[in-house]
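A single protein chain has been removed from this complex, and every other one stays in its place.
Then we have chain A:
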């Protein structure tokens, strides 16, 4: 499964042909990818290269020029090759569609790119071809420092952040309520404190007044 999406708003731009439809739970992985894109568009996970484990598979993605190229492969598939593959896609995609990426308005605006994805994927599918072995041995790409995390973790970060912000907003609103209530109580206390005195004085004055009138 290969997907290309715009990072700024998570809009999908292209997707490989007939990808992943054999998988039993392809839908679930698709959902995960979508959630991932959403997270990216919110500004989390700035790392431009990352591998994310999910079940028996791994998502690899690179972000370049505000576009995220993501592919899903077996855990056993060499990481190096996967990133090579993504690099290839990136180069071609930028060459062909580079200028229009920002202006694309509809989903899958560059769906025509799927034929290229398909073709490239086939080249990389078999890890034992001469070409791929040669690439594996080539140390040009430094993939070791690419972080690997678990999908739950990644998606979880977003969730946790959401939770925190929710909690803090709840905190603010509740503290507001608290302040209001405190002011109210204050006033009541004041009344309670001075009311008897005022009443007594009032009675006294009344008596005085009555007395002066009567006499």
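By definition in this document, a contact is a pair of C-beta atoms (placed from the backbone, for glycine too) under 8 Å apart; a residue touches a chain by one contact, two chains touch by 3 or more; residues count from 1.
Criterion: contacts and distances are computed from a predicted model.
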Record-based protein name (UniProt) of the chain missing from this complex, from "Protein transport protein Sec24-like At3g07100", "AP-3 complex subunit beta", "Glucose-induced degradation protein 8 homolog isoform X3" or "Signal peptidase complex subunit 2": "Protein transport protein Sec24-like At3g07100"
Touch assignment to the omitted chain, from A:119, A:170 or A:183, lands on A:119
Which of A:17, A:35 or A:136 touches the chain that is not shown? A:17
Of the residues in chain A, which ones touch the absent chain? 11-12, 14-15, 17-18, 21-22, 105-108, 111-112, 114-115, 118-119
